[in-house]
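Attaching a single structure in structure tokens format; questions to follow.
Not every chain is included here, but those present sit where they belong.
Chain naming follows the written order as A and B, and within any one chain the residues start at number 1.
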């Protein structure tokens, strides 16, 4: 392993330790101030010796059912998170992304305990790992539980980067051959869907730093370029160039197809949903 | 307390008693005609001595999980509803709103037992009360349970008026600084969202009597004027004047920006989703 990777791994591990320490501090304070919640906070967080144990416990209890027991799921998640540092690094990156980008997020523990998009995403990464190991029936069973419990339906074959925010998350649908880059933010009701009943590579590819607004529908093997922004409620069926903004149904580029306006910030990180408004010529209220 | 308020309180209490008596009558009839449902009807309604006990029991059982026990939630809800008459008055006003406005609603008990929008709204009001008392971690835990169970994600800081109908409700998202007036009707998949990652007052303010159609997305600290109507699937990013209708993505005012058509009925109460159709010039099928 090259030194760079080692360094990277080590700094990721440090980040994990730091975030976990921060979470414990937050939750201890909350448990003291709110006895009614203390039992929940102890069972879910404070009784565990590591972030991966706490997360595995939480996911196991959220996703279990009368026929898929919590102990089985707990084991499954713990095994995956313990053996794969990249899963843990992605978890930490997602926690940081939510904390930084969502002004309603008051703490890391707020996200870990309560964000269904965050939890769905961590569970999907484990399902993805199972899928890659050809444990497909188990991966699909997990997908089904995530879809039932969180109303987030992401195929286990889909590839998701790090530092991803699924905000609110209800109704998100992501197809089998979709790819989501790093530092992407996706609001609720967003669809990354296919085009028909033929298999093969048929779902969107979302570049790094993209922001996709609530209710946007992106269909087919189209490419949403790095740093692009997709307005809420847009319907996108063809490629969107990097650093541009597509809005409307059917979607058009702000600034026009020929010379679309380009922004410089990373929308997946800045979370600016509406500053293009004045340029959106059709908006005529 | 001024006489007026006393009178008001007393008439609200009377309304509560009347609605509860009506619910018991309905449910007794149903329990007799449908033995398979009688156990559920007795445990949820007929075994309780008041509407607030029945509702607290129902919410406690709906929202509990393996780590947040039903008894804890029951206690929490009962404490809130028992001590705050305004919460109970809002419950009764919502029951009446659903019963009056939704032709599919066959009885008060139909709403109390089955409407996830109604139940999510009552639970959010308790979460809001906790938030106002600075019991934020508990309020956020409730929000999370409501979002998991009902797929309705309303921040506990959001303020919601009385006589509100959340019809079908799946996918409704309401942000931290949103305000919803009295006698508003909101369909499923409606978003009252923010504009970015900066905190502060950043969500829509919905006036009294507004109707918001299915899948409409309203973003930013914009004002939807009293009695306005937002068409299904609309994307609204700026203010909408009172008593006007906004439709489309991007939304425009029916009748035009300069001289928008004005209606006289209260759309949040009349629930007229489509009568503007003929004036919507672009609608060209």
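Criterion: contacts are C-beta pairs under 8 Å (C-beta built on N, C-alpha and C of every residue); 3 or more make two chains touch, one makes a residue touch a chain.
What you see is a predicted model, and the numbers here were worked out from it, not measured in a lab.
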| item | value |
| --- | --- |
| Oligomeric state of the whole complex, in copies, if 2 are shown | 6 |
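Rule of thumb we're sticking to: only the chains that are shown with their structure count from here on.
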| item | value |
| --- | --- |
| Centre-to-centre distance between chain B and chain A (centres being mean Cα positions), rounded to whole Å | 28 |
| Interface residues, chain A side, partner chain B - complex | 30, 33-34, 36-37, 39-41, 43-44, 61-62, 64, 70, 100-104, 106, 110, 113-116, 149-151, 168, 170-171, 187-189, 213-215, 231-234, 247-249, 269-275, 277, 280, 282-285 |
| Chain A contact footprint on chain B (complex, rising order) | 65-69, 72, 76, 135-138, 140-141, 143-144, 147-148, 151, 153, 155, 170-171, 173, 175-176, 189, 191, 193-200, 202, 215, 217, 219-220, 233-240, 246, 249-253, 257 |
